[in-house]
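Take a look at the structure set out below.
Every protein chain except one is present and positioned as in the full complex.
What follows is chain A.
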């Protein structure tokens, strides 16, 4: 599978045959260009609207080039509500949650892949089964649970479960553990055993031997968990009620209610939320694609 994944986003091979520009290829290029235009058009619309003033944005038929470029939409939109605070909150949640996913995924995957202990297969089987649970099924009891503990309107309900293998959301955590376990099983066992004979414990082995070999898999999980936290909406809506605790997604949604017809501001705020993910994609393209292809592996 790994080789397939790398070919999925590798540079296309130069064809040695020169009969490439046939009739069917003209058709292919035509279709590709039209479809890419359709796919990219909404994003162009996003950027163009984010730089327009109110007078121009409501001209019909619409114009494509902002005149003038109203860059001040960005600072104005981002200070109209405390977006800096929302960004900070999101980043705090990212750190708390993603580190939880990484630590728990590593140790759980290791114990399931490598160590022998009674009941292991049962626990792993139950874990896999719960990965299929629809998130909506546990939403209400989880809310009641955190309410009883007095943890509402805090980051605890959103981040603590990730330290116990529940991931950013249930299925995500299970999937990360499953993936990492598969990955560990490809690392030769002899490496660990030699270390154990010398008196090392599993945490040392995990840290010094397994971790350096698992960087690509860890990066896939990091990129995906980061993206999931960035995207998360239902749970933050449920658990965070005071504005100063809002995440970017919540802030953006509340912004809509406050500045209803201010499309320039709304698009500037939205573009601000899109930009980091696009940047992350271009920096870590390979890991995005690997992660997506790995989800398809089960088929």
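Everything below uses one rule, namely that a residue touches a chain if its C-beta (ideal position, glycine included) is under 8 Å from a C-beta of that chain, and two chains touch if they have at least 3 such contacts; residues count from 1.
Note that contacts and distances are computed from a predicted model.
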"NADH-quinone oxidoreductase subunit L", "Sugar ABC transporter permease", "TldD/PmbA family protein" or "Cell wall polymerase" - which is the UniProt name of the missing chain: "Sugar ABC transporter permease"
Touching the absent chain when the full complex is considered, from A:141, A:188 or A:212: A:141
Residue ranges of chain A at the interface with the undisplayed chain: 4-5, 7-9, 11-13, 15, 20, 25, 28-29, 31-32, 35-36, 39-43, 45-46, 49, 57-58, 60-62, 104, 107-108, 110-112, 115-118, 120, 123, 126-127, 130, 132-145, 147, 161, 163-166, 170, 173, 177, 193, 196-199, 201-203, 227, 230-231, 233-234, 237-238, 248-249, 252-253, 256, 263, 266-267, 269-271, 273-274, 277-278, 281, 288-289, 292-293, 295-296, 298-299
